[in-house]
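Structure, as structure tokens:
Removed: one protein chain of the complex. Kept in place: all other protein chains.
Up next is subunit A:
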């Protein structure tokens, strides 16, 4: 493996782990509230996989950082401005349709990204990606099927899915916006330049949305600021209030 700046590698690992952590928490909010029991179980299982992946990413991030922090420390003791997830994953769940559309838009990126990361020059990253990509493949199979079922469903479900896509689409571009951290990772063979994944993503997403009879909205505006920490949405702080409450109220609490 080529020499790489430790702080950049740490930032890259935070981006991977914060995506799965924040989305995992969001999806877990459905537990006990889904439209039917099967979907409730499916969403809870998806959230569980994402939290499991978080332990691997943030566990490694803590080791690279070298300050003795565990995955739990990084998850529960950082404030909003230190998170590096894309804005897409922190957006509120909305209705079931919007949750599933967000899941599909993320799963499509994740399944492609993890496929490339299996060839990482960093053996640990390659191993985490190999483990996580099996789960991601299963997730995208389900979320794409649900997007097609609801998009090409009743008038009501179609309209809701189109509204979800209109709302979420401006957040997709951030997953492919490269910066100097990505370029350093790409140069060291650790991770692909995200900008290079866009064609593969558009092909997969385009095929599914076609089948779902949904149209990608016009316009090129992209909401950014999550993966570089410049500006998260107001929603992240509220999410952290709930997720981090126990460790904030009872520091160091264990069970």
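Methods note: a contact is a pair of C-beta atoms (placed from the backbone, for glycine too) under 8 Å apart; a residue touches a chain by one contact, two chains touch by 3 or more; residues count from 1.
Note that in this section contacts and distances are computed from a predicted model.
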- Identify the UniProt protein name of the omitted chain, choosing among "CbtB-domain containing protein", "Putative ABC transport system ATP-binding protein", "Carbohydrate ABC transporter membrane protein 1 (CUT1 family)" or "Ring-1,2-phenylacetyl-CoA epoxidase subunit PaaD". "Ring-1,2-phenylacetyl-CoA epoxidase subunit PaaD"
- Item | Residue in contact with the excluded chain [from A:142, A:160 or A:232] | A:142
- Task: Kindly state which of the options A:48, A:77, A:186 or A:222 is in contact with the chain not pictured.
- Result: A:48
- Sole residue of A:88, A:101, A:128 or A:161 that reaches the chain not shown, by the stated touch rule: A:128
- Query: In the full complex, which residues of subunit A touch the absent chain?
  - Reply: 38-39, 41-42, 45-46, 48-53, 55-56, 123, 126-128, 130-132, 134-135, 138, 141-142
